[in-house]
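Heads up, one of the protein chains got dropped from this complex, but the rest are sitting where they should.
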Amino acid sequence: MEVLPLAEAIATHVCDGQSIALEGFTHLIPFAAGHEIIRQQRRNLHLIRMTPDLIYDQLIGMGCAERLTFSWGGNPGVGSLHRLRDAVERQWPRPLALSEFTHAQMAVAYQAGASGLPCGLLRHYAGTDPLHAPGASLRTMHCPFTGADLAAVPAITPDVTILHAQQIDADGNVLIRGILGAAREAAMAARRVLVTVEERVEALPAEMNAIVLPSWVITAASIVPGGAYPSYAQGYYPRDNAFYRAWDEIARDREGFLAWMQRHVVGVRDHAGLLRALGVAA
Amino acid sequence: MEVLPLAEAIATHVCDGQSIALEGFTHLIPFAAGHEIIRQQRRNLHLIRMTPDLIYDQLIGMGCAERLTFSWGGNPGVGSLHRLRDAVERQWPRPLALSEFTHAQMAVAYQAGASGLPCGLLRHYAGTDPLHAPGASLRTMHCPFTGADLAAVPAITPDVTILHAQQIDADGNVLIRGILGAAREAAMAARRVLVTVEERVEALPAEMNAIVLPSWVITAASIVPGGAYPSYAQGYYPRDNAFYRAWDEIARDREGFLAWMQRHVVGVRDHAGLLRALGVAA
Amino acid sequence: MSSPDYSRDEIMTVTAARQLRNGAVCFVGIGLPSAACNLARMTHAPDLVLIYESGTVGTRPVVLPLSIGDGELAETATCLVSLPEIFAHYLQRGRIDVGFLGAAQIDRFGNLNSTVIGAYAHPSVRLPGAGGAPEISTYAREVLVVMKQSPRSFVSRLDFRTSCGYLAGGGERRASGCPGGGPSAVITDFGVLRPHPESKQLQLTALYPGVSVAAVRAATGWPLQVADTLESVPAPEPAELATLRDLHARTRIAHARPVHINL
Partner (left out) sequence: MSSPDYSRDEIMTVTAARQLRNGAVCFVGIGLPSAACNLARMTHAPDLVLIYESGTVGTRPVVLPLSIGDGELAETATCLVSLPEIFAHYLQRGRIDVGFLGAAQIDRFGNLNSTVIGAYAHPSVRLPGAGGAPEISTYAREVLVVMKQSPRSFVSRLDFRTSCGYLAGGGERRASGCPGGGPSAVITDFGVLRPHPESKQLQLTALYPGVSVAAVRAATGWPLQVADTLESVPAPEPAELATLRDLHARTRIAHARPVHINL
């Protein structure tokens, strides 16, 4: 594990054509890292995330992605992700291939990856189409003991998983507090793990059973206060629900979206620049 | 969830012939509950535990068990479990059928049970005998995506899982702190869950990501201070390593074992009686 | 008749909330289901156990979450578990009494579409997709659906079947091996539909005050059957309305609060 400026971490470890998972379920979404990927103009990425959320709407709209693996692609509580829809419905700015799962399937796929297994199991459920949706590639298996139908999901093993977390200690261990989603599994499944954190502390204030990623499973870490904004970091700042609502209008048409991205992401130096441009940080 | 005296909880919920798992990996082993099962003379039990430890040595030696599902049957750091050995090697006091796994296999079997799956997966490992040991009943499967060999383990779904934990709150939620083993999976896999706890508190002092079993997954709970002794309860009392060493001599021959059990378990009213008889509690 | 002192949304939410018995373990979808579940918890069902797919178990939010994983849910939960765990140990394991869903389309057998309008490969509208819905509809002992009713949403044929109701009806769901019981009620902005005991076809069983059967039929994309006994849903009680409006008011204020980050 090495501590690097975020721009350097992305420059070193994220390459065109990779499969990358920016995880964090609603909570701790690594927006700063995603924006840096946009600034560095990565292309042909296979983006993996249970809930693409605004960050993948932005990556997709900026033309970084060629495939999306996901399980729920909306703006939570608000409506559509317009850039995702534009890519799927009208191939703008480029076609986007989809690998679509349910949350439960994708959780099992990450778990399988984290466990070194080529696939994971779910009980087979008849009568729903996702099993047969193009790209989802589930297979039916049979329990060798009971004969019961099971559904197998192929493991997800991202080239790079990127997480945001609260704290890193002097030894490089990282504390995650609050809603986890499948972040831990996505990290353990990946070939490389990048982490952005709110702050560096001498020692983690971690309870015995706290969620800590040991330094030696992490490839590189960057200190990025506010790095999950407009998502949130439990104990640091809340989710900016007003921004999530506002995004619906910002992203609705291509020109407005591009102008916003130019002004707040591409045209600023780093995440602090975005936070200042939005008036979120002084 | 109802809070019951331990004797009543065992009388109500543990029956002859059931499969029961007293879990807790070295830590939080529910000794008091196991002793109450001995006092109530349950018979033909299918005992399930990764590490049978002293508590199953005692249950086996007292003739409660007809089958043992396990993955490591020694006195940790000391040597043999003499009562387990006597049952396997010389069928005393009665024959004991074995279902033997590795830790990893048994962990996956509990996980499958906790997940409502009939079986779980491991990567297939060639060249070790446990796959073929009588009773272990693993089967080879093939990954439908990669063709790789996989090993399937049948789910473990105990009739009753019994855990010891630190605290229960006014609503019946239970806090486990420290080494977990597969306790949580064993509980979620079971039809009924009994818990003994060190103490009852108004509200759990639980961090957000603490390990808590919600009251509604628990069938009954009993307040039993010292209930894990001679195992331990993190934050309450340490493992009595001297007792674990002493057990080697106590359990070495049948008469000495029976006399000890009569004096300390069968002949006392409850767990407090045992702790006083041993001079551990005043 | 004077216009009622409550909105269609409000009576729909109140009616949905009333379906929940105290003590039930409920897997909550976002949006109207979340409002209904929390209203129930704040009124007649204080011991309702609410689980959101973000892994928040037994959560008791004071304001409604906008997303399925707002910090409020974590702060007020009995415990937090990972997402793999909530789906495996709680839902797939069969520990959920009631699943609460919305969707873009529903058919007469309670099957749901939240994936696409049009063909999957070339959709006219790409919807968010499955999320937790397929497993909720498969494993919950009972499913409640809340949806506004219109010919575009209550359709004779789904464009995509994301989540199963009673499949083609009759005993087909049970025969398919789905362990959960299927949708027991669909609460709309007109009234309540429930499956016929035999055919499992949704039929109108209750109407809101002032709503006509003809109006419901006009809002349904298939020939809607009406139950032998058609009940009238009691109007929202003042206490229910007050609680719901307070909840929404608190929520609006909380969601508008500016976020400040110290760099």
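All chains are identified by letter, namely A, B and C, in their written order; residue positions are counted from 1 within each chain.
Operating definition for what follows: contacts are C-beta pairs under 8 Å (C-beta built on N, C-alpha and C of every residue); 3 or more make two chains touch, one makes a residue touch a chain.
Remember, predicted model here, so these are calculated numbers, not experimental data.
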{"item": "Chains in view that touch the one left out, judged over the entire complex", "value": "A, B"}
{"item": "Touch with the omitted chain, as defined above, among B:A11, B:L258 or B:A272", "value": "B:A272"}
{"item": "Omitted-chain contact residue, chosen from B:Y56, B:F101 or B:W216", "value": "B:F101"}
{"item": "Contacts of chain A with the absent chain, listed as residue ranges", "value": "111, 114-117, 171, 173, 185, 188, 206, 208-214, 216-217"}
{"item": "Touching residues on chain B - with respect to the absent chain", "value": "25-27, 50-51, 70-74, 76-78, 80-81, 84-85, 88-89, 100-104, 107-108, 110-111, 122-130, 133-134, 149, 178-182, 184-185, 225-226, 229-230, 232, 234, 236-245, 272, 275, 280-282"}
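Definition applied: only the chains that are shown with their structure count from here on.
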{"item": "Shared interface partners, meaning chains that touch chain A and chain B", "value": "C"}
{"item": "Comparison of A-C and B-C (more C-beta pairs in contact)", "value": "A-C"}
{"item": "Centre-of-Cα separation between chain C and chain B, whole angstrom", "value": "41"}
{"item": "Whole-Å gap separating chain A and chain C, where each centre is the average of the chain's CA atoms", "value": "27"}
{"item": "Numbers and ranges of chain A residues touching at least 2 other chains", "value": "122-123, 178, 180, 234"}
{"item": "Touching two or more other chains - residues of chain C", "value": "74-75, 80, 88, 92"}
